[in-house]
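Apart from one protein chain that is not included, each protein chain of the complex appears where it belongs.
Up next, chain A:
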Amino acid sequence: MKRRDLLLASAGLLLIWQVIAMLVNQPILPPPGRVLVTLWEETRHGNLSGHFLASLWRVVASTLLAVLTAAPAGLALGQFKRLNAVFSPIIYILYPIPKVVFVPVVLLFLGIGELSKIVVIYLILFFQILVLVRDQAAGLHPELIRSVRSLGAGRLALFRFVFLPASIPGILTALRQSVGTAVAVLYIAELFATQRGLGYYIYLNGNTLFNYPAMYAGVIAMSILGLGLYFTVDGLERLLCPWQVKNRSTSG
């Protein structure tokens, strides 16, 4: 995606918003100009940046946790058929369950603190990464491993030169697919019993303080969070898996 196109699209969306706001002409839909000013004010003088950082921390912490646990597990399942035979029916059942329904359960078990929010997002990312890395590792031809072993590679070198690089695209694809869901679920999780985070900020301003420009500023901040994460994953993919990007662009 070209940077110029993205800017044009953003401008177009703001324009549509402006038109609708003028047509509706009610406090529940302030025009974008006012919201952007509020966004600036709230970031400078209010505590929007604090809420933003709280949300960002929750996503980043759960992502790291998910990568560190799901990637090795996926590699193990992909390489050891017997292990996969045991776990694959369990994963098959758990994978399609929308993890957001676990929000109340996790809150009950882990309390209302930071951990419960991180765990909820972690659950979403964990399964996505697990399944994609497993399939990627299972796709590694035994002949490829035989040939790398014949070059003198023991377990450590196999891990370093084959399994680690093989799992990176799976991890990034999983993140690309689930970062949106993760932010959406973060919003839900932050509605419950917390006073930090963008979910709380949006809900507080929209439903308690009736400060609509601030509510929309929160929505924009949440969008920036989601987009920023998505662009980060994109950039990492370009950096770490140039062959993947190349294949995608040649195959359409």
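To be clear about the criterion, a contact is a pair of C-beta atoms (placed from the backbone, for glycine too) under 8 Å apart; a residue touches a chain by one contact, two chains touch by 3 or more; residues count from 1.
To be clear about the criterion, contacts and distances are computed from a predicted model.
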{"item": "From \"Cell cycle protein\", \"NAD(P)/FAD-dependent oxidoreductase\", \"ABC transporter domain-containing protein\" or \"Anti-sigma-K factor rskA\", the hidden chain's UniProt protein name", "value": "\"ABC transporter domain-containing protein\""}
{"item": "Which residue of A:Tyr92, A:Phe109 or A:Phe161 touches the chain not shown here", "value": "A:Phe161"}
{"item": "Selected from A:Ala153, A:Leu191, A:Leu204 or A:Leu227 as touching the chain missing from the view", "value": "A:Ala153"}
{"item": "Residues of chain A (touch criterion as defined above) contacting the omitted chain", "value": "141, 143-144, 146-154, 156-157, 160-162, 165-166, 169, 241, 243-244, 246-247"}
